[in-house]
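Submitted below is the structure of interest, expressed as structure tokens.
Every protein chain of the complex appears in place save one, which is left out.
For subunit A:
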Amino acid sequence: MYNPTVARLTYRALLGRRRALILFALPALLLLIAAAVRAFNGADDQIAADVLGGFALATMVPLIGVIAGTGAIGPEIDDGSIVYLLSKPVKRPTIIFTKLIVAIAVTMVFSAVPTFLAGMILNGNGQQVAVAYTVAALVASIAYSALFLLLGTVSRHAVVIGLVYALVWEALFGSLISGAKTLSVQQWALAVAQKVSGEGLVTSEVGLSTALALLIGVTIAATWYAGQRLRSLKLAGEE
């Protein structure tokens, strides 16, 4: 199921040249904010949870998920170079699975590690806040990567659609309509984090079992359907 050559090519496509700059800029900004907040405020568990929840998990993780998930396959489909990959004797689900693994790895490295570091800077992991949000970021990385990889095979506007989902659906509707929260990767991840941190600062709108079922279901279904999409992919020219 895992093809090292495809993986190597995908890593190069994601991290080559200037693209990695966006991926580095976001975590750097998070660490900067964490340092600034600590300098302004001193350690405070509630503020640490606010910053990690509001900025790291709600904004940074989905954005990196969009970049890594769609970036793993979108550009190749866009410029047509995917045919060279598809014409090799490699199963299409294998290609998708490999790209998913790479996208998950990249998202995890660029979101969970800085989240943990920011948590340590903010309050030295008081009340398990840093660990809880790191776990949430790890869990969210998997689901986001699978979802956005699927989007990359479905639409040529994958990045825009992904951003609209991440910013408008999760951030805006999630805070206005409570029903939207049930259908939000962020809340599922928070449910897992809540379990890890125990009482107090991290809360989720969704129960743990529901969240886990939805997380696993969405990931598997998205990966399977992405493989199907790739099997019957039509290469369209640029508009």
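The criterion applied here is as follows: a residue touches a chain if its C-beta (ideal position, glycine included) is under 8 Å from a C-beta of that chain, and two chains touch if they have at least 3 such contacts; residues count from 1.
One rule holds in what follows: contacts and distances are computed from a predicted model.
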Legend entry - Undisplayed chain, where the name is taken from the UniProt record, one of "Probable Ni/Fe-hydrogenase B-type cytochrome subunit", "ATP-binding cassette domain-containing protein", "ABC transmembrane type-1 domain-containing protein" or "ABC transporter permease": "ABC transporter permease"
Inset, instruction - Out of A:158, A:193 or A:230, point to the residue that touches the absent chain in the complete complex. - result: A:158
Legend entry - Contact residue for the chain not shown (choose from A:37, A:57 or A:206): A:37
Legend entry - Residue among A:9, A:51 or A:146 that touches the chain left out of view: A:51
Legend entry - Contact partner of the left-out chain, one of A:59, A:94 or A:203: A:59
Legend entry - In subunit A, positions touching the absent partner: 18-19, 22, 25-26, 29, 33, 36-37, 40-41, 47, 51, 54-55, 59-60, 63, 66-67, 70-71, 74-75, 78-79, 157-160, 163-164, 167-168, 172, 238-239
